[in-house]
Structures are given as structure tokens and as C-alpha cells.
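After this line comes subunit A, so read on.
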Amino acid sequence: MSASTYTNVLGLAAAAVLLCAVVTLWRRSLGAIVRTLAVQGAALACVATVIGLHEHDVGLIVVGLLVLGAKAVVVPLLIGRVVRHDPNSRETDPLVNVPASLVAAGALTFLAFAATRSVTSLVPTTAGRLIPIGLAAMLVGFFALVTRRKAVSQIVGILLVDNGVALVAFLATAGVPLLVELGASLDVLLAVIVLRVLAIQMRSRLGSFDLDQLTELHD
Partner candidate 1 sequence: MSTISHVIGTGISSAVQVAVVAVGGPVLVGVMRKVRCRLEGRVGPPVLQPLVDIRKLFRKQRFRPDQATWIFTLAPVMLVATVVVAAAITPLVTTHPALRASSDLFVLVYLLLVGSTLLALAGLDAGTAFGGMGSSRAVTIGALAEPALLVTILALSTTAHSSNLPAIVSAILAHPESVATPQRLFALGALLIVIVAESGRLPVDNPATHLELTMVHEAMILEYAGPDLALVTVGEAMRLTLLLGIFVNLVAPWGVATSTSVSGVVVGLASVVAKVAVVGVFLAVFEVFIAKVRLFRVPELLAGAFVLALLGVVSGLVAK
Partner candidate 2 sequence: MGSLQLRHVDAGSCNGCEIEIASVFGPVYDAERFGTRLVASPRHADGVLVTGPVTRNMAVPLKKTVEATPQPRVVIAVGDCAHDCGVFRGGYGVVGSVNDVVPVDVSIPGCPPHPTAIIEALRGITRR
């Protein structure tokens, strides 16, 4: 792989991860949000694989394939089944409205860029320079977590944060130890399953995914 192709493909894949995070803020339909998450997983897998190919690191390629399987297929399918219980469910009224969320996403991206300015100069590799994008994806995910009401969007938010962290890890170290990555992924998978059960429970008890209704449990 030539240097410029590597730079381009890696940049595009990282940008796609960030773009997907932004799109989850943009879309209202939960189904579309989950599909976006799948695309993000695929983009993340692409990042790992491309770095692996470039560095001739078989472990990283394997991680990439695992990420593809877990984050682009399995996890979205699991969440997708929650959504299927209520196919019309939409993130109708987020705490921060969509245009403002999008503008906030832009601002967070700038913040990520500013905050990592000093770090990126220490990591002179092509991948290292893309760290701000990973951080931005994480921040946008966090924002989704904070401002979205539905349980499914919350799960997606956690996964966005996780994907952002994974992206930063891939870019910063050019390869997380296989075991660490697997452990982290397993962790998240577990969390997803628990949350999924909770969400379905919640729906059967409260009749919706709306987390605001949890406040009613207070009394």
C-alpha cells in the first residue's frame, strides 16, 4: 500500500467513524440510528485492518475482523431486536433539539482538535495525527448519551463512546494488545446485553423506552 493511499484510506475510515457519530444525532428513527452504529463499527474495523496491513501486524488485522464481527454485526443485531419490539419508536423530543445538537457536535469536534493539539505533535505517525477525530467521535457519543431520551439511544451512546475510545487506541498505539481489546469488547457486549434486558423490561412495565419516565420510580 503506497503512503498516500494509506493516509487517504485511514483518514476516510476515521472520518467515517466521526460522521456516523454525528449522524446518530441527526436521525430520529431508532432503526436508522442502530444501522448507523453498524456502519460505524465497520468503519472502525476498517481502521484497525488498514493499520494492521500497513504495519504488517497480523494481530491487529485479527482484531479488525473481530471488531467487524462484534461491532458491525452482533451488537447492532442485538439492539436491533429491541427496536423491533417497537418499530415506530423515534427519538422525537431530545433534550437538546437536533440543529443545536449538530452545532454542538461541531463545537465538540473543534474542542477535541484543540485539546489534542499538543498530544498529536508527540505522535508523528499518520495514524497519530488522526487522534482528534477519535476523541471527537467519543465526545459526540457522550453528547448523545447526555441528551437523548430513549433507552436504545442511550445504549447507542455508550457504544459510540466505546467506539471512540477504541479508535483513539488504534490510532495512538497502532495496536492495542489483542487480549485488552477482546476484554474491552466483551465488557461492552455484556453491558449491551444487560441494558437490552433492562430496556425490554422497562418497555413492558412502562410502555416506552423513554428514560424520563424513570423519574416516576423515584417516589
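How were these candidates chosen? In short, all candidates are chains of the complex that A comes from, given by their letters.
As a working rule, contacts are C-beta pairs under 8 Å (C-beta built on N, C-alpha and C of every residue); 3 or more make two chains touch, one makes a residue touch a chain; residues count from 1.
Just so you know, these numbers come straight off a predicted model, no measurement behind them.
Colleague: Among 1 or 2, which chain makes contact with subunit A in the assembled complex?
Modeller: 1
Colleague: Tell me, which parts of subunit A touch candidate 1 in their complex?
Modeller: So the residues of subunit A in touch with candidate 1 come to 4, 7-8, 11-12, 14-15, 18-19, 22, 26, 98-100, 102-103, 105-106, 109-110, 113, 120, 129-130, 132-133, 136.
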